[in-house]
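Inspection log for the structure reproduced underneath, given as structure tokens.
The other protein chains are all here in position, but one chain of the complex has been omitted.
Coming up: subunit A.
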Amino acid sequence: MPGNIRSVCAVWAMLVCLVFCGKLTTVDAAPLCTNAQAGCHVLSLANLFDRVIQHSARMHGISNDLHSEFELYFLPSKNQIGRVSRNCHTSSILTPNGKENAQRMAREELTEVILKLLVAWRDPLWHFHQSMAHHHDFNNFSSNKSLEMSDMVHELRKGVQKVVEKMQMLGIISNSVSNLASPEALLASDSAEWRLMKDYDLLYCFRRDSNKVQNYLKILKCRIVPEHGC
């Protein structure tokens, strides 16, 4: 008797799984196609923006957590005079420091700034994760976060590039935004500076930059597709 019940339960569970998997696959089955091919499930620009903004928000959250942990464990003295002259390696990138400045900036410029920032942080975060993995002072949770952070930067850059492509396709922005060439060029020029930064400063700088990215993306979105949530 229990054997019968078990077999029945197994069959029923399988059926349920099949139904659910079918439903899920129907949602994920549609690829993201930029060329508007026939039969493609096309995401709207607003949808793309929302996804990107969510991703950047999550990235910023992780960087904030890591920074707080660093402050707890290491407590660098806040009264250092030298802290004022902290120099993030991305300070060479001109970023708008106010709302008006950001709104005055053209969409293409803003988009470029975002991309520059994301590109600039890919390598430093990867190395930061490597150094954290070797450091036995940090627990596994922090190490996982740093890995996640570096992955997210990479993902976000790809996402933003997709948004730019979409915008260019829609004719919202001009094609002057260079996607591939300029990030590599920037990377080559700034390659040495970030190695001099200490871990704590690196985290501090990245936290700020992720906030910038998030904010700029929001501004872009509300400027271009203001219907939803602006």
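Keep this in mind: a contact is a pair of C-beta atoms (placed from the backbone, for glycine too) under 8 Å apart; a residue touches a chain by one contact, two chains touch by 3 or more; residues count from 1.
Assume contacts and distances are computed from a predicted model.
Asks: Look at the options "Eukaryotic translation initiation factor 5A", "Prolactin receptor", "TELO2-interacting protein 1 homolog" or "Coatomer subunit zeta" and return the one that UniProt uses as the protein name of the missing chain.
Replies: The UniProt record for the chain left out of view names it "Prolactin receptor".
Asks: Out of A:S7, A:N87, A:S131 or A:N175, which residue would touch the omitted chain in the full complex?
Replies: A:N87
Asks: Which one, A:A57, A:L147 or A:M169, makes contact with the chain that was left out?
Replies: Of all options in A:A57, A:L147 or A:M169, contact with the hidden chain holds for A:A57.
Asks: If the hidden chain were put back, which residues of subunit A would touch it?
Replies: Output for subunit A: 57, 60, 64, 78-79, 83-87, 91, 95, 97-100, 102-103, 208, 211-212, 214-215, 218-223, 226, 229-230.
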